[in-house]
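Structure first, commentary second.
With one protein chain held back, the other chains of the complex are shown just where they sit.
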Amino acid sequence: MKLPAFEYACPTSISEAVALLASHGGEAKPLAGGQSLVPMMAFRVASPSLLVDLRKLAELRQIRITQDGVTLGAMVRWCDILEDARLKTAHPLLVAAVEHVAHYQIRNRGTVGGSIAHADPAAEMPGIVVTCDAQIAVMGKAGARTIAAGDFFHGPLMTALKADEIITEIRFPFWPAKRRFGFQEFARRRGDFAMAAAAVFYDDDGGKARNAHVGVIGVADRPLRLASVEAVINGQKINDAVIAEAEAAASAAVNPADDIHASGAYRRALVGVMVERALKDAAV
Amino acid sequence: MKNTFIGASIERREDLRFLRGRGTYVDDLQVPGLLYAVILRSSVAHGRLRSVDASAVLKIEGVHAVITAKDMTSKDYPSGVPIVPMRLQPLPEFQPYEQPVIAYQKVRYVGEPLAVVLASSVALGEDALEHIAVEIEELPAVSTWQAASDNKGVLFDTTGTNRSLTFEARKGDADTAFKDAPYTRREQMRTGRHYGLTMEPRGVMAEWDAANNKLTVSGAAKVPFFNRRILAKQIGLPESDIEMIENDVGGGYGARGEFYPEDFLIPFAAKHVNRPVKWIEDRRENLMAMNHARETEADLEIACHRDGTIIALRGEIHTDMGAYMRTNGAVGARNAPQFLTGPYRVPHHKVDSHLWMTNKTPVGTYRGPGRFEGSFYMERLLDMVAADLGIDRIELRRRNLIGKAEHPYKLATAQPTNAHDQTDSGDYEATLDRCLKEFNYTDVSKLGGKLIEGKYHGIGVACFIEGGAAGPKESARLEINDDGTITVFMGTASVGQGVETIYAQIAADALEVPIERIRHVYHGSTGIVSDGYGAYHSRSVVMGGSAVLDATQKFMGLLREAAAKRLDCAASSVTLDVDKVIGGSASLPLKEFAGLTAEGAFLNHKHTYSYGTHAAHITVDARLGHIEILDYVVVQDVGRAINPLTVRGQVIGSLVQGLGGAVLEDLKYDGQGQFLTGSLADYLLPTASDFPNLRCFVTDDHPSPINPLGAKGAGEGGIVAAGGCLANAVANALQTFRVEPRALPLSPTYIWQLVQDARNPDPSS
Partner (left out) sequence: MPVRFQVNGKPVEVEVEPRLTLADCLRHHLRLTGTHVGCEHGVCGACTVLVDGAAVRSCLMLAVQAEGAKVVTVEGLSLDEGLTPLQASFRKHHALQCGFCTPGMITTAHALLSAEPDCDADRVREVLSGNLCRCTGYISIVEAVLDARSAYKKAGS
């Protein structure tokens, strides 16, 4: 499983990186942590002609926390998130999800930008950016633009990124301290991709939920926000009856296919359970 | 000085190199002029092979040569492409189903070798693969045993059937016994395909020295002497021209070390191009090219008295054999029907086992072959019987366990191989009692079926026996080194089980010298003893250890004679004291006898049976279909524990493999024979966080009477009962739903579906 041959460049600026990507007719790929791209190349299902290594772009490694929210540079690694104590309060849902990502060694190399760009339908980070309405900042030969997370994922391993674009930042809206949230994932083994997972949050408005966000992964070709479930929750006191209704709405909202790890019927039921348990966590 | 190295938890000498990264596995070997072999494998499951055209590849820089079937159908090979013969149960009925070393005229499974590229690097070789033009006229794939039995698609035109053989396991007269039986129960169950994946994939390095007519093959394991015999015939060399070297081996479990196509292809390539050649299997290949195992389906019926004592067992087992009969492919399919009864007394037995060829990777043994499957079937039946008859599950087992006064107890006989077997010794009920005690069964069993904090608690128990010590023979040799230390040479092989330490313990005790005097223990390679039989069927301690004992006796005999001459005393008065040979009033350092060597052997035709009990306390989250093991206890009696530390390692290690096969591991194909579990992200192995709560207790209260050590093979007991024990625990947990697991693996979808089906029974079924 040796890698196919490719050219390699290690630019020292974002503009240089973009120029390199633009120069190879769509056959060049950025290399971030390599934890998703290199295995694909080992199986020869990806064969880029040029790898543009982003490791020297120090400006992509920042974690910025302001009153506008949390901004993660695209090259921020999972271990950086877990080691940054500020994030436990600045964005606890992000931290809760990242605790499920992969394994120790992968967390030392894998990046948030790499995970988003790779767009595995069962990966946690795409689920979190969709749930939280994050903005994905990218830079390409046409300049900088921002893509809403909801518009970013087009299908399994497919995104809105053009061949010459790299993700520069992921911007999460401000997370109020009193916000209620829950994250539930079920995987066959610790660190595996999710069979299904749910991320939920809402704000408390005099005992009733408001601004509910419900996102799920592992049950479609991309992460989904479940508007029908949010509609069940919004304006309600979160009690057992509402939670049961939310669970049913979540299962009804998805149509997962059978695959080698689970049947569609199972995943459909599972996502309901994940939503239910995430809501129970949020209510505590 | 009476030594007691045997029975002591001696730290392993092998560890000194493994811990420091100084092991030598086959991929660590390098020689000048080495070429790397990369194998083109079929991506089609079934078809007529029209052509393999590598002409475009030969023009690529870095590619040295490409081997195809054409190279084996020249005048040098008048019989054509060599066939890999079976090693165990080599019945004439199996011959048409044996595998050619390279696909020839037909391809029969995804992964079958089509060509071998020899290149200056593995990467260049892999680059070259896509330039080989292969023409295959596709045929419909036979992807299940049912499709194989329908006979619409036939893999082997010469036989016209996909059923290579049926084994018959018989004892008494089951049909008559069933006629009058007061109670019977019939069930259809199945076990999923998985395999003995080794962390080190396979590898072969071959060096041909034309000037000296010497072929050296590294990467051997398990049965190097037997493999040399096959290779010699296939390649047209005398055995004495071939040396098989066993290096450090990264796991075996039955799967590594059998003769595979690559074991011919790589030496052939080296001889063909007159350059050393190394092939290292990558993981993608290993998943589709190393022997698969364990895919069976059973239709079994048990007959009992009203008090639960078993009268008879009958039925059929179907094994999905994959595309070819591998060297030991028949073992599991023969063991399952024969040893299904496990440690239980079953007077009448009639089970047929049908071997079905399908367009999948061929099947071989995996630790406890056929026994894991059989134990699952038997243990599930026993729990169902207990529930039907209103008898406590443990009491039911007590009534049926073979008693210690009943040994040797005759097991069913398997035909057509005329395989007789019997137990040797042991108190099976004692290990049951010990297990229940350590497990705190009296208290814990009360939780069975209870829903606590959203999870159902379940308790399962299963008893097992493990057959070991396959004969007919094993060899060992002792030799005095220049410095007066001693080297032991073994005909058995290492698969990581710690043989270097074990044999040093046995030799040191027998010679009554400190263990450091046994400086080296070498194993596996063909140059070191006159003949050897290898490591399988948990035979290394019994066969190898007993051979060591015989070798030490012969060694002392020769030493006494030699010393008597030099010390001018009676041979019978000579003693060995650490590093001195003493006779009469004089002595000589042992190094004065450097070069003195003696070979010993142990001949045996009986099997040992270590035995024990598993007990599991689990929770099942019925909404996730997820099992968590809260406590799992194995008690195993091994006859005589040579090294308790390493025996416990075998029990826990084999147990985790069993749990992997019971819950996680599943090799999958689609209807076109396409292999779906092509990476370790799809084929799920147990990790450190999956099964943390395991305990084992090893006893040696009942030595085996069939060998001088009293030991019993004990490498496979942990795996045998894992599936049955866990499935019984799931049934116990979900008893409110009346759920009966009848299949392995116990995947989340499967458990969840069982609960759904129980909640919403289909009125039409």
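Order as written gives the chain letters A and B; numbering starts at 1 within each chain.
Definition applied: a contact is a pair of C-beta atoms (placed from the backbone, for glycine too) under 8 Å apart; a residue touches a chain by one contact, two chains touch by 3 or more.
In this text, all values refer to a predicted model and were calculated from it rather than measured experimentally.
Asker: Out of B:Val249, B:Ile302 or B:Ala493, which residue would touch the omitted chain in the full complex?
Answerer: Residue touching the chain left out of view: B:Val249.
Asker: Which one touches the absent chain: A:Ala22, A:Val38 or A:Ala231?
Answerer: A:Val38
Asker: If the hidden chain were put back, which of B:Leu645, B:Ala743 or B:Ala758 would touch it?
Answerer: Considering all chains, including the one not shown, the answer is B:Leu645.
Asker: Considering the entire assembly, which residues of subunit B contact the chain that has been omitted?
Answerer: 11-12, 14-25, 27-28, 30, 123, 197-201, 248-253, 282-283, 495-498, 645-646, 648-649, 652-657, 679-681, 685-692, 694
Asker: For subunit A, enumerate the residues touching the unshown chain of the complex.
Answerer: Where subunit A meets the chain not shown: residues 1-8, 10, 31, 34-35, 38-39, 42-43, 51, 53, 55, 79, 102-106, 108-109, 189-191.
Quick note on the criterion: only the chains that are shown with their structure count from here on.
Asker: How big is the gap, in whole Å, between where the Cα atoms of subunit A centre and where those of subunit B centre?
Answerer: Each chain's C-alpha centroid was found; their separation is 43 Å.
Asker: Which stretch or stretches of subunit A touch subunit B in the complex?
Answerer: Interface residues on the subunit A side: 1-5, 39, 43-44, 186, 188-193, 195, 260-263, 265-266, 269-270, 273.
Asker: Touching residues of subunit B toward subunit A in the complex: what are they?
Answerer: Listed in rising order, the residues are 121-123, 126-127, 282-284, 623-626, 664, 666, 668, 676-679, 681-682, 684, 686-687, 689-690, 747-749, 752-753, 756.
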